[in-house]
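Yeah, one chain of the complex is gone here, protein chain that is, but the others are all in their spots.
Order of writing sets the chain letters: A, B and C. Residues in each chain are counted from 1.
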Amino acid sequence: MKREDTIRILITGGTIDKEYDPLTGELNFPKSHLSNMLNQVKCKVRFVLEEVMLKDSLQMTSEDRKEILKKCIECLENKIIVTHGTDTMVETAQVLGKHARGKTIVFVGAMIPYAFGASDALFNLGCAFSAVQALPQGVYITMNGRIFTWDNVRKNKESGEFEEISHSTSFGGRYRSFI
Amino acid sequence: MKREDTIRILITGGTIDKEYDPLTGELNFPKSHLSNMLNQVKCKVRFVLEEVMLKDSLQMTSEDRKEILKKCIECLENKIIVTHGTDTMVETAQVLGKHARGKTIVFVGAMIPYAFGASDALFNLGCAFSAVQALPQGVYITMNGRIFTWDNVRKNKESGEFEEISHSTSFGGRYRSFI
Amino acid sequence: MKREDTIRILITGGTIDKEYDPLTGELNFPKSHLSNMLNQVKCKVRFVLEEVMLKDSLQMTSEDRKEILKKCIECLENKIIVTHGTDTMVETAQVLGKHARGKTIVFVGAMIPYAFGASDALFNLGCAFSAVQALPQGVYITMNGRIFTWDNVRKNKESGEFEEISHSTSFGGRYRSFI
Partner (left out) sequence: MKREDTIRILITGGTIDKEYDPLTGELNFPKSHLSNMLNQVKCKVRFVLEEVMLKDSLQMTSEDRKEILKKCIECLENKIIVTHGTDTMVETAQVLGKHARGKTIVFVGAMIPYAFGASDALFNLGCAFSAVQALPQGVYITMNGRIFTWDNVRKNKESGEFEEISHSTSFGGRYRSFI
């Protein structure tokens, strides 16, 4: 039995949830802000939050990715948002793209922490919310206001932005083919 | 000829763009913040901004709605986001729902101005960005993290939230029927 | 007996404490933010907060001013900060200037609510904190980064800024005369 009307949000860490520690001057993860974020924006979609881990995505292991995959496969919901650090977001999306079937899974993160000024976190999260509700089954990344399929996206290390690997198999092209 | 890869953003005012005037203690519209918002979130979708008007939606006339409809019909883009005050957003969406064909049009606004703390503006705008890219032709409202079709939505005056009029013809139902 | 090492903060309302009500679109006072403000800035001066009222200063009556005066006279502390709306701040300061002796009393408020973006509230509050600790007995207003004595200040309605009435009897002049 699937829970059709509920979005599961799997929290894995990343910049979106980082906080500044005034004592050390470093960024860390005292707790996730997702609950506060969704409260702030008066989100009225039914959702469940699950904190799988709170990691910088550069620290993620293949075990961590298996754990995220397992959570996606085993949960009752078929609409899943995964919050994730941007540095290896594509890598985890590929694991899910190859092994998680029959669900709509959307990866999202931020370049600037929610807790800081001028963050992209809330905008990106909004992108993920509509994407997970409107898109057919598959694994996607929503960053920079765009929607990418898991097999045609990379993070440009110099600009910090996500971009398609090739234009001919882009999301736009694929999607338009079935509507 | 249509411009497939560009989103037109029609700015009409509403709380999302309101600002506090320290001299009068009232809220007004010195200018639109949409450009700043999209800059802050490093939006990399191609878009054009057009300021149609800057009005509290309670002040909107049927002439204003005709003007917005005209802009939607005449522009080259077939993906359109309309920023709008929430009080009469449904009314304008109905005008477009009945008369604007062949385009994906998404209405969005905010309950708290972007310029204030703890606003829902960026999240809502993100919802609109994914919705306008992922949804088929039609007229929609994205508020509270949800996606509504223009003919099955109302603003609940007491809670300030958007809700479906009837569940049987809800977006969810409709959409699932074609994917 | 006086409590030398404690600052009493009398909260009376004003823009500094206003909040936006998303349902009505108006500004009101659901609660004071002073406690949150002082928590945010890690204030380590000993202080006590007392909410005398939460009013727009245009609504303040002479009874209200008597009440504030009474609180200032009767409290154990001799360092007092009064948060107050800017429109009639000078009027209340004059009542205290004429009748409250032997204490350092500093009025402060804001042109933009603390709860909004880009507010002057925290800066102004900081000005009041140092002023109440560093200044001799008397009644002062700290606004716009400046320190005014109660009997030589007015709010310029057009600019929204506080200014001296006459330069010859300005704070600067007076103060320099005794240090």
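The rule we apply is simple: contacts are C-beta pairs under 8 Å (C-beta built on N, C-alpha and C of every residue); 3 or more make two chains touch, one makes a residue touch a chain.
What you are looking at is a predicted structure, and each value in this text was computed from that prediction instead of being measured.
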| query | Looking at the whole complex, which visible chains does the left-out chain touch? | reply | A, C
| said: Of the residues C:49, C:69 or C:122, I need the one that contacts the missing chain. | reply: C:122
| query | Who touches the missing chain here, C:51, C:67 or C:161? | reply | C:161
| task | Identify the residues of chain C touching the omitted chain, counting contacts across the whole complex. | result | 4-5, 37-38, 40-45, 111, 118-120, 122-131, 133-136, 142, 144-147, 160-163, 172, 175-176, 179
| query | For chain A, which residues lie in contact with the unshown chain of the complex? | reply | 15, 20, 22-23, 25, 27, 111-113, 115-118, 158, 160
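Note that in this section only the chains that are shown with their structure count from here on.
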| field | Rotation angle (°) superposing Cα atoms of chain B on chain C, nearest 5 | value | 180
| message | With centres defined by CA atoms only, which chain is the most remote from chain C? | response | A
| message | Using mean CA coordinates as chain centres, what's the gap between chain A and chain B in Å? | response | 24
| How many angstrom lie between the CA centroids of chain B and chain C, rounded to a whole number? | 41
| task | Determine the centre-to-centre distance between chain A and chain C, using the mean Cα coordinates as centres, and give it in whole Å. | result | 46
| said: Going by the contact rule already set, what residues in chain B reach two or more other chains? | reply: 111, 118, 160
